[in-house]
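Pasting a structure below so you can have a look.
Missing here is one protein chain; the remaining ones are kept as they sit in the complex.
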Amino acid sequence: MVRKVKPIWEALGKLDRRWVYLFVSLSILFPLLFPLNLPLTVTKHVKAVYDRIENLPDTSAVLIAFDFDPSSIPECLPMAISLCHHVMKSGKVLIVYTNFPETGPIAERVLEPLAAKFQREYGKHYVNLGFKPGNDVLLMALGSSWTTSFPKDFRGNSTQEMEIFSRFPSYRHLSFMVDVAHGATVDFYITIGLAQFGVPLAAGVTAVSIPQYEAFVQTGQLVGLLGGLKGAAEYEKLVGTKGKATRGMDAQSVAHLVIIFFIFLGNVSVVRNIILKNISAMRIKK
Amino acid sequence: MKSLSLSLFIIGVIFCTFQISFGNSISTKVQIDSLKIAVNNQQSLPSKVHLSKPEIQPLFKTERLNVFIFLIIISALVLTFLFLAKRNHSLTLRKIAGLDAIDEAVGRAAEMGRPVLFVPGSMDVDRIQTLAGIAILSKVGYECATYEVDLDVMTRFPLLMSTSQEILRQSYLTAGRPDLFSPDRVQYITDNQFAFAAAITGHMVRVKTAAHFFIGEFYAESLVISEAGNTTGAIQIAGTANSHQLPFFLASCDYTLIGEELFAASAYLSREPILLGTILGQDWSKALFGLLIVLGTLAAWFGWTDFIHWFQTE
Partner (left out) sequence: MIGTWVAAFFTLAIFSFLYRDNPIYRLAEHIFIGISTGYYIAVQWHSVVKPNVVDKVLLGDYLPLIPGVLGLLLLLRLIPKYQWIARYPIAIYIGVGAALNMIQYTQGFLIAQIQGTMLSPTSINNLLIILGTLTSLTYFFFALEHKHLSKVSKIGIGFLMLSFGAAYGTTVMGRLSLLISRFDFLLFEWLGGMF
């Protein structure tokens, strides 16, 4: 019996997606186990954020908003860690809060070791305010006073007696703000925090949101933009650390190449089918 | 309800535009209450009490004049076309490709004897895209009632669930089939984004729904649900104004309403003068913005910076 062999292009067009899953998985596993140490270049948007924080006076206060939930930890947490590392290392005052209930404890776990490393005093050099609902309404209230909206911080301490809030009583007294966000919280920092209160703003967003917020960098509403795992890796390079973001870059590069390869194969199959269909249609016409 | 909504809206616009605030005295009062809570909870009083000095805000912020003028112009255009649409019933919108697909999708579900799934976005009923999605839900509900097709609606917020139930009840009544309406088919799943996506995915795969409608405001879950729906072979129609989610819908759905087509679709389907007038007013606002961009481009080319600086908002 002669076995009919399916033409390769037909097979490629109907490739079982589980083969793609397998190859992508392998393309991530191998670089994680055997690092390639591919070079990493820092883009101007990330450098702009770094330079802005670096050039702030020592008496400045910087707000880092941990506006992401556990589903975005892989991309957003390395950014937040690097930013907090930079602010603490450069001696500025750091205020942290979040619009997501799950992220208060995560912020605490980030800040404690950094504070110990750089000998920063809680309540004087940094504070974690934790979670408060309200999003844009909360931000409008923060324009008047931190302590009104956050009478207690994440640890349960009264904010009234903290030195930070006697020096920087409201959002308007901040010198800079970075929103590490997985969703649309950046929107109201632009419309309220920047437009109404005049506090310069940068954003660290997941890769999905990069095209959306590039437009705001172009108009100057955002000082800079950290995008996805690569943005986090770039910032880690700038502050001189090697965290999970840097470790994931090799895997990301190889996986991208594998995906481009499959997209190419799939499109070759589709274009070939279109050409064959047109040729047979022309033959029928004749 | 409409007049209450409208009056609150107008008050809100005026207050927010000019930041009229009576916040000074309230701010101090709230700080004192915070101290009272500390005392009540038997916490030690703070050794130092800093009552932040209420900041005196001006009654009107004149640097916001450009925002006010823009709002006046847009509102005037919208109200003009609203008035015209009510008086002149021949005003229409251009046909939107993808709306014919609604009948096709429901028809296919009727042939296969399988239910239709509708997800009116992953945000709450206060979002404009959700309201547009609900308007299309009304149409889909009417079609499902007419063809006697089961319709499952999955929502991420309880308020949206109850609003959707209300809308569908009305649609089934209009179609003359109130007996077919079952409020249990409109479900509130969970607030968590990816748990919601997982539930939708599971439902599609297990129930084998024949047609999927993803119309409203979506975020990261859009890729998960549209791709999972694509694997089931169902016909999928999507629509969202979140431009960063459109690529996934375009890649895995049969028809996609791009951006503002979502709002135009709800106006096109309902033929309500209010919605029609709103879309037409927005259209001519867009034409105005295009003209401003052209003028601004010329101004930038020839160095007329005053014109461009008038649009400064910070």
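As written, the chains take the letters A and B, and residue 1 is the first residue of each chain.
The criterion applied here is as follows: a contact is a pair of C-beta atoms (placed from the backbone, for glycine too) under 8 Å apart; a residue touches a chain by one contact, two chains touch by 3 or more.
Since the model is a prediction, treat every value here as computed from it, not as a measurement.
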Absent chain's touching partners (shown only) are A, B
Given A:A61, A:L114, A:V208 or A:V239, the residue that touches the chain left out of view is A:V208
Omitted-chain footprint on chain A covers residues 18, 21, 24-25, 28-29, 32-33, 71, 73-75, 101, 131-133, 136-137, 187-188, 190-192, 194-195, 206-208, 210-212, 215, 218-221, 227-230, 244, 247-248, 251-252, 255-256, 259
Missing-partner contacts on chain B, residue numbers: 1-2, 4-13, 15-17, 33, 36-37, 40, 64, 66-67, 70-71, 74, 93-96, 125-128, 131, 159, 162-163, 166, 189-192, 194-195, 198-199, 201-202, 205-206, 223, 243-244, 246-248, 250-251, 258-261, 264, 279-280, 283-284, 286-287, 289-290, 292-294, 296-297, 299-301, 308, 311-313
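Methods note: only the chains that are shown with their structure count from here on.
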What's the distance between the Cα centroids of chain A and chain B, rounded to whole Å? 26
Under the stated contact criterion, what part of chain B meets chain A in this complex? 19, 23, 27, 30-31, 34-35, 37-38, 43, 46-50, 52-55, 193-194, 219-220, 231, 243-244, 313-314
Going by the contact rule at the top, pick out the chain A residues touching chain B in the complex. 17, 69, 71, 144-148, 151, 158, 160-161, 165-166, 169-170, 172, 182-184, 194-196, 198, 206, 208-209, 211-212
